[in-house]
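Here the complex is missing a single protein chain, while all its other protein chains stay put.
On to chain A.
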Amino acid sequence: MQPHADLLIRKARVIDPASGRDEVADLLVEDGRISRIGASLDAPGVDMVDAEGLWLLPGLVDSCIRLSEPARGRAGTIASETHAAAAAGITHLVALPDTDPVADHAAAVRLIRERSVRAAAARVVPLGALTQGLAGAQLSEMSSLADIGCVAFANAGKPVQDTLVLKRAFEYAATFDLPVVVRPQDAALSAGGCVHEGPVSTRLGLPGIPPLAESLDVARALMLAKATGVRLHLQLLTTADSVALVRAARAAGQAVTADVGIHHLWLDDTAVRGFNSLCHVDPPLRSATDRAALLEGVADGTLDAICSQHTPLSAAAKLAPFPSTEPGISGVDTLLGLTLELVEQGQLPLARALDAVTQAPARCLGVRGGSLEYGRLASLCVVDPARRRPVAERWLSAGRNTPWLNYSLPGQVQLTLCEGRVTWQADA
């Protein structure tokens, strides 16, 4: 592991959505901690990084990734995937509990933590399972899991069908003020489906998942959260109705947060035409109307965070007829590039876009990161915003399951520090 860094980063445009800072300045890291930010800092004997024309951002916080280990069928290791994340400016990864074994007991979470600390180039923040085995029947030991580092509790891609169980899970979590993460999807309405239900699914004859499968479950989660007082984070929203429901709940004073996958902001269901299994994801890519509503939701803050839903898969996982392929896109490598491209295309203001991948996800899930704070171990990245490069040139995830390999994206990351240590440095 790298030692704590001493570094003077000079003349960068320092953008920190948490404090509203956006100015050209120098930033000094001493013994891994941010000690000063200001004009023309002087620090004799300290390594200097000339960052003129570059941006200095808080390290990105990815609010939804799936771990490669311990897990079956996914490509890579914690080491390979956190290395890919670091090269993309990400310092904190919130990991779903759908590992193997499931992160529903202390031993499993400790295993993840140990492997992460040993191998990781980014901080892995585990979510605990909301129910044992994600089976939706018995509550997991949430309080014990929180004691060893689980920041929130989720049932990952497995909907809790029994509303009574979900209500009790909310009540129990609320007892200890633990946040709950719900990825809304009605089990019966989505059963057997593999794409958005609409003209494309009808033309291809693929079983569809109606938008209603999600919005109905959003409504259920919102009502239960209101009744129980639990802190609710809705994950991976994909439909216009879901955005409208969250917006209305907020307007009525309910404290609820939400995120969206970056690919759902970029692609709609037409991407699966020709049975393109690289665009087979769960929840599915929705209609163009839904996609527009999601972008609007991010722009106005209804959707707090943008995540990668990183799911690195082996090549074989996508080598099958479409319905039999594994859903998922390997996402950490392109999270920043795709977010910045939304800004370049005028879809999102820069400040909001950066907030959505730094401070907002940290705030939603109680992650200590996503901002440039004095005295705290530095988690930051230095980015060349103007430089576009073919995605395939720097692809580090072990999963090559992405539709973006033939594209060029902006935002090359030159340097990443995670909790005071250098985790990525680009060749000059």
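In the analysis below, a residue touches a chain if its C-beta (ideal position, glycine included) is under 8 Å from a C-beta of that chain, and two chains touch if they have at least 3 such contacts; residues count from 1.
Just so it is clear, contacts and distances are computed from a predicted model.
Chemist: Just to verify: the chain that's not displayed, which of "Aspartate carbamoyltransferase", "Carbohydrate ABC transporter substrate-binding protein", "Formate dehydrogenase subunit gamma" or "Thioredoxin family protein" does UniProt list as its protein name?
Modeler: UniProt lists the chain that is not shown as "Aspartate carbamoyltransferase".
Chemist: Which of these, A:64, A:121 or A:278, touches the one chain of the complex that we don't see?
Modeler: Final answer for the missing-chain contact: A:278.
Chemist: Just to verify: which one of A:210, A:229 or A:301 makes contact with the chain not shown?
Modeler: Missing-chain contact among the listed residues: A:210.
Chemist: Can you work out which residue in A:70, A:133, A:323 or A:366 touches the chain that's missing from view?
Modeler: In the complete complex, the chain left out is touched by residue A:323.
Chemist: In the whole complex, what residues of chain A lie against the chain that is missing from view?
Modeler: These residues touch the chain not displayed: 197-199, 201-208, 210, 271, 274-276, 278-279, 316-325, 403, 406.
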